[in-house]
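As you look at this complex, bear in mind that one protein chain is not there, while each of the others sits in place.
The block that comes next holds chain A.
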Amino acid sequence: MAVNDTLESTHKIHQEAREQQHNQLVPTLNDFSQELTTLNLGPTHPATHGIFQNILQMDGERIISGVPTIGYIHRAFEKIAERRPFYQITTLTDRMNYCSSPINNMGWHMTVEKLLGITVPKRAQYMRVIMMELARITDHLICNSILGVDTGAFTGFLYLFQEREKVYEIYEEVCGARLTTNMGRIGGMERDFTPVAIEKLRKWLKEFPAVMREFESMFNRNRIFMDRVVNVGPITAEKALNYGFTGPNLRAAGVDYDVRVMNPYSSYEDFDFEIPVGTNGDTYDRFLVRNEEIWQSLRIINQALDNLPEGPFHADAPHYYLPPKQAVYKNMEALIYHFKIIMGEIEAPVGEVYHSVEGGNGELGFYLVSDGGRTPYRLHFRRPCFIYYQAYPEMVVGTSLSDAIVILSSMNVIAGELDA
C-alpha cells in the first residue's frame, strides 16, 4: 500500500482498511504533521482525577506541547485565612490535600504551636505520628491503586480501597470524621485514643500487610504493567530539584530529601525508618517509592504504637487549648478560656514562622505572618502539587496520550492542593 501525500489518499486508505475489516495497521501520512490536533484533556475528564485542564497539541499520537490551565476549584484559602482565628483555619487545610487531611491539619497545628511557643507532650506527638503515617499510607494507596486503574488493572484498586475504608474507620474513631478530618487541636489531640481505636488500629496493622503484599505481587513485576510504566515520564534529579519537586516524586529521581529526616518534627527522630529512593524518576520508580514508603510508614506506626508514652494527650496551655466541655459548665476559668478561644481572643506574638511537614506529596509548608491580631496577617501555603505540576508539560512532550495519563496519575496531582 503506497503512502501518498494527499488527504484524499488517506481517506482512501482508511476506507480500504474499513472495508477489509481486519486488524491491520493503517499507515499515517507523514505530512499530517502539518496539521496538528488540539485535544482538550479536561477540565472534567475521568482520567485526570480532578478538575484541571490540559490543552494538548497532538501530532497524530504524539504530544507536541501541553498547556495546563488550573484554578478550577480555587477557593481563596489564603484570603479566607486572613479573617479566621487560628483554630478555624484547620478546616481550610483539610480541603487542600483531601487524601491525607490529618497531615495538613497537624502541619498547621505545629506551625501555630511554633509561633505560640507551645511544647506538645510526647504522647500527643506519638499519636500525631501514628495518624500522619496512616494518612500517608492512604494517600499513597490511592495514588498507586489509581495508577493501576489507569493502566487497565482495576483489581488492585478494589482491594486497596477496602483497606483505605478501614483506615477511615480508624479516623472516625479518633476524631469523628472521615475525609475532612479536622483532627487534633492546637496544643495536641482533642481526645485520647479510645480502646476501640487502638483495637481497630492493631487489627488493621495485622491484616493490611497481607493485602499490600498481594497488591505488590500483582503489580511490581507484572509484564503488562511494567511495559506501561517503565521509562515513562522520567525526570533527572537536577531537573526535579530545579522544578521544586519534593516528596516521593523527588525521591524517585534519586534525591533523598525527606522533611521527616532533615527537619524532624513531632518526634520523628525517635523512630527507625528508611527513605526509599529511585534511580531515574520514571513512573515505575514513583510507583515503587510510594509502595516502599507504605511499608516504612507501617514500621513507624508499629514503633509508635508499641512505645506510646503515658501522659497527657495535649499541652497544658489553657490560653490556647479548649477546656473539657463539662468543666465549662461548672468552672469559671474554663468558661472564660472557652469563650476567649472561641472568639479568637488569644494572645498571639508578633512574628513570622515557616514550618513544613512531609505531606503525602512532598514538603507541605506554612508561612505564617502574625501581627499580634486574632487572625494571621498573611498565611501562605507551600503546596507541593502546585509547585511540581508545572513540570508536567515538559514531562509529557514526546509521549503518547496514554502515557500522559499515566504520568499525571503517578505524579499524584490533587486538585484541592493544586488550587488551594
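Here, a residue touches a chain if its C-beta (ideal position, glycine included) is under 8 Å from a C-beta of that chain, and two chains touch if they have at least 3 such contacts; residues count from 1.
As a convention for this text, contacts and distances are computed from a predicted model.
According to its UniProt record, the chain left out of view corresponds to "NADH-quinone oxidoreductase subunit C" among "Potassium-transporting ATPase potassium-binding subunit", "NADH-quinone oxidoreductase subunit C", "Glycine cleavage system H protein" or "Transport permease protein". The hidden chain makes contact, of the residues A:Leu56, A:Ile70 or A:Ile414, with A:Ile70.
Residues of chain A that touch the chain left out of the display are 70-71, 74, 76, 78-80, 82-83, 114-115, 117, 239, 241-244, 255, 257, 262-263, 343-344, 349, 351-354, 356, 363, 365, 367, 369, 373-375, 378, 380, 382, 386-387, 389-391, 419-420.
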